[in-house]
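See structure below.
Only one protein chain is missing; all other protein chains are in place.
Chain nomenclature is as follows: A, B and C, assigned in order of appearance, with residue numbering initiated at 1 for each chain independently.
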Amino acid sequence: MVKKLALLGAGRIGKVHARAIAEDKRARLVAVADAFAEAAQAIADASGAEVKTIEQIEADASIDGVLICTPTNTHADLIERFVRAGKAVFCEKPIDLDVKRAEACAEVVRSVGGKVMLGFNRRFDPHFRAVRSAIDEGRIGKVEMVTITSRDPGAPPAEYIKVSGGIFRDMTIHDFDIARFMLGEEITSVMASASVLVDPKIGELGDFDSASIVLTTASGRQAIISNSRRATYGYDQRVEVHGSLGSVAAENQRPVSIEVANKDGYTRPPLHDFFMTRYTAAYAAEISSFLDYMEQDAAPSPSIEDGLIALKLADAALKSAREKVVVTL
Amino acid sequence: MVKKLALLGAGRIGKVHARAIAEDKRARLVAVADAFAEAAQAIADASGAEVKTIEQIEADASIDGVLICTPTNTHADLIERFVRAGKAVFCEKPIDLDVKRAEACAEVVRSVGGKVMLGFNRRFDPHFRAVRSAIDEGRIGKVEMVTITSRDPGAPPAEYIKVSGGIFRDMTIHDFDIARFMLGEEITSVMASASVLVDPKIGELGDFDSASIVLTTASGRQAIISNSRRATYGYDQRVEVHGSLGSVAAENQRPVSIEVANKDGYTRPPLHDFFMTRYTAAYAAEISSFLDYMEQDAAPSPSIEDGLIALKLADAALKSAREKVVVTL
Amino acid sequence: MVKKLALLGAGRIGKVHARAIAEDKRARLVAVADAFAEAAQAIADASGAEVKTIEQIEADASIDGVLICTPTNTHADLIERFVRAGKAVFCEKPIDLDVKRAEACAEVVRSVGGKVMLGFNRRFDPHFRAVRSAIDEGRIGKVEMVTITSRDPGAPPAEYIKVSGGIFRDMTIHDFDIARFMLGEEITSVMASASVLVDPKIGELGDFDSASIVLTTASGRQAIISNSRRATYGYDQRVEVHGSLGSVAAENQRPVSIEVANKDGYTRPPLHDFFMTRYTAAYAAEISSFLDYMEQDAAPSPSIEDGLIALKLADAALKSAREKVVVTL
Partner (left out) sequence: MVKKLALLGAGRIGKVHARAIAEDKRARLVAVADAFAEAAQAIADASGAEVKTIEQIEADASIDGVLICTPTNTHADLIERFVRAGKAVFCEKPIDLDVKRAEACAEVVRSVGGKVMLGFNRRFDPHFRAVRSAIDEGRIGKVEMVTITSRDPGAPPAEYIKVSGGIFRDMTIHDFDIARFMLGEEITSVMASASVLVDPKIGELGDFDSASIVLTTASGRQAIISNSRRATYGYDQRVEVHGSLGSVAAENQRPVSIEVANKDGYTRPPLHDFFMTRYTAAYAAEISSFLDYMEQDAAPSPSIEDGLIALKLADAALKSAREKVVVTL
């Protein structure tokens, strides 16, 4: 049976999911809600859905699941509301900027037995998945060290920074999740160095734009994350995992892979410009995974617990960077 | 206005086009015809089209264009029939295995002022297009030499070989078109060496499975084509253009780009398994280009003339390989 | 005038330098000293030098310079002895395992105005130098972040570990120097996570075999170092520098660069097996630089001060890893 889905939030990421749903035969987008009516209408028009209020969606028994793509400060409320309404919930990261609020939300989900999947899209990237598969197949032996390079093409505007929760909760949170996905063990200590090298305005807002983080697990496995809000050559997204028998790495992706050779050397074009193009396949696979989850009773990946842990790692990194201490979890 | 399209032929390549149409908002597949009813029904079901006969499609004034994906020996007849019916025609290569028949068909198209675009999908591959753009932007100066490597993962079955017209008309025909697309000048001489190295059955049918072809233009520009019906590592599709100021090359494509390093070295996965996955983006762009052509009066690329020339080059290559002569056009 | 050099220590690295001297027309190896007579004789035979005692070398006024390639615990004494003898000194890293002893040695060098160059060979690697040149030419703008991957093919024997001073003083010390070489600013804080993942015997000796280190400068520039005593695919030596206008990376090197493609994918051979082959060109350039230094009065690079700072960074990393604190310098 085709699953009927509703989209809450018609912004940039909402559009990405609407497109992914349109290309999946197992789902149909039937409703879109957004405080900004025009944005909702645009997606509705493009996908054959109807513009509805959140209340209407909540009350509509024919709707099987919702995708929460609204501003972060509404995530926890909406998760609770829709698991109580009996709908499967897909929610963009993070659950909330506040760990306590996020924990309370997770408790509600547990208590009502709600179905919630978190939007860490990178787990679904075919290249990152292939890295994970190589690990699972034993091709590199026991995992020892993970290196994640994650750089945005450019810094977001000040308005975004203000509500983002800071670089660790907004940007590194994806890398924390990927680190855990690859390490195969829980992280027990965090150390982070962070500074303002890209844009002084980010510093004025109390945030950082450049960070290096080391995560360590109980058995001593280590993950390194290198973050910057600037990469002139495109969206830099690499993962490398080093193990007892070898290494496996996911290379950067570019829309066009040609190479021009001339007296100045050999030049390949820049990388994808940002996540919408870099992770197109990941978003499609993410929706597909959400539909699998709706149909089955297996645990979701990533789960709301994964969201909680990533958030705690972000808080630990912030504390480490600010107070210049190693934070033990 | 959304263009209404009909698909003639519901085989492998028909399915590819149906999928591309489904993802293009400017078009809608409304009818599918195939001698094998089940195949037509399957595509119709998946795309919301109806199964119709060729006669019904021909008579349906609401249908704007047709895609001819039927067996080769029906192409010329169907092109003539549908340009006479006033419909825009997209036809898979080749026009016909016989140059005379193809020329007569082209003459009909000209006389009725018909709109025909040929299905040389590789012109629409984003990587090959980027090579062409690099040339057009003057990045490599004046084109001098083109090298095309084009190898199928495996040999087709004998039944296919029998009706294929042979390696030059079936497989190299794409490379002839790409060579012309890159050379920017007409070819005036052809030499080919061909042999049976992959499968003796192909030789028993009078065909070849391995070929090396050199094309030369009036000003002395040269193109080399290397063809094989076997490539254990996937669908090998490369183009390199050498000019007075530099070179530009389109690299091979693989579905997943990871690299595993261990004591045996560094290993990346095989290439795409064949054209359906390798040229997904090309097929989408091809349909989009057909829609552009339907909407405008600009000359199509590739045109039926391009189809004719490629066919003549195939015949020349066959003569060269069989008679061990250099063929001047 | 050809410079006459003496080699103190005829072990693995001594042999490497003897070979480099043999290929440089500006120098001649005239004497070799080693407690193990056969080793000294072998190098002497191969290079046309004579076996001598340290005393003889010290007393020989015709000898212009010495290369100290003896065990670490003799370095400081020999440096002091030979600068006092008025000879130019090239000394393998580290100056000493003890910072105090190293500082005292540096003080002696300063007081007698001695000429000492430290053996951080990687500064002379043509690829790493090219990275530095790209920085100096402004191609990546202001340096922001450095990533160093440095993994040995395999763990050394326990006897070596015992006298090595531990992973930070023995192995990471090279990476500390390269980090400084690339950062262009002094490091003000160090944090390190270290564990035993490769060989439990290393742990029993109180050392680590896997480490992740983050270095930060006063202005907030960051360097990450990833170290392991195991890399099944060869000697993994990469540097990447990220700046305000772009990035520059030195790729890994392999003795043979072919690629085999088959049904299992595309495979390139492993990397160089260790430093003797990986850094052949670096060792030659290092000797050449030492000869330049002997002829001129410019400051050496790397200097004994560079050696001191690297040692202090090693101590800081060890403290950070053991005590789980961020160490401020």
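Just so it is clear, a residue touches a chain if its C-beta (ideal position, glycine included) is under 8 Å from a C-beta of that chain, and two chains touch if they have at least 3 such contacts.
It should be emphasised that the depicted structure is a prediction, and the values quoted were computed from it without experimental measurement.
Of the candidate positions B:K115, B:H242 or B:K312, contact with the hidden chain is made by B:H242.
Of the options C:A250, C:I309 or C:V326, the residue whose C-beta touches the omitted chain is C:A250.
Which of B:Q41, B:Q56 or B:S212 touches the hidden chain is settled by the complete complex: it is B:S212. Here the missing chain is touched by one residue of B:A106, B:I173, B:A231 or B:A285, and it is B:A231. Per the touch definition above, the residue from A:Y233, A:F275 or A:Y293 contacting the chain not shown is A:Y233. Where chain C meets the missing chain, the touching residues are 23, 25, 46, 126-127, 130-131, 134, 139-140, 245-251, 253, 255-263, 269. Within the entire complex, the positions of chain B that touch the omitted partner chain are 142, 144-145, 147, 149, 151, 189, 191-193, 195-198, 210-214, 216, 219-224, 226, 228, 230-233, 236, 242, 244-247, 320, 324-326, 328.
Touch with the hidden chain on the side of chain A covers residues 232-233, 261-270.
Everything that follows uses one rule, which is that only the chains that are shown with their structure count from here on.
Which two chains touch most often is answered by the contact tally, and the pair is A-C. Chain B and chain C, compared by their mean Cα positions, are separated by 57 Å. Chain A and chain B have Cα centroids lying 40 Å from one another. Residue positions 245-247 of chain A each touch two or more of the other chains.
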